[in-house]
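Input: a single structure, listed below in structure tokens.
All protein chains but one are shown at their positions in the complex.
Right after this comes chain A.
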Amino acid sequence: MSTAGGVSSVTLIRWRTIKCCSICVATVLLLASSNVSAHSGQLNLKALNACKQKERSQACEYQGAHNDLYIGTCQYMADTLTCVRNQPIQKLDNDPPEYAFEHLQDDTQIRAIKE
């Protein structure tokens, strides 16, 4: 079996297979490396996400798990830009709605929240 160019179709198929595999491998590697880069060494993804599309030393902030506000600047931890808190942890005033529901007794306020 041969093609008009003298190259066997088996060889052509192999070439295509290799090319296809190479693209697949490259894509996987690219995705893998970007994934590693996005998560390397960081526990708190909120801190990481707070510095997405930011540069070093730019201000950042994120909300912690207990209604805490973390305020800092973006810094490199090794190669990963993350939000480094440099202010004392602040408690947010705006309680979550369910918390507010439990504690508010004024109907007007409750209605306002419900809206």
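The definition used in the following text is that a contact is a pair of C-beta atoms (placed from the backbone, for glycine too) under 8 Å apart; a residue touches a chain by one contact, two chains touch by 3 or more; residues count from 1.
Keep in mind that, in the parts below, contacts and distances are computed from a predicted model.
Missing chain, UniProt protein name, picked from "YHYH domain-containing protein", "Response regulator", "Phenylacetate-CoA oxygenase subunit PaaC" or "NitT/TauT family transport system permease protein": "YHYH domain-containing protein". By the touch definition given at the top, chain A reaches the unshown chain through residues 32-33, 36-37, 39-44, 46-47, 55-57, 64-66, 68, 70, 72-73, 75-80, 82, 84-89.
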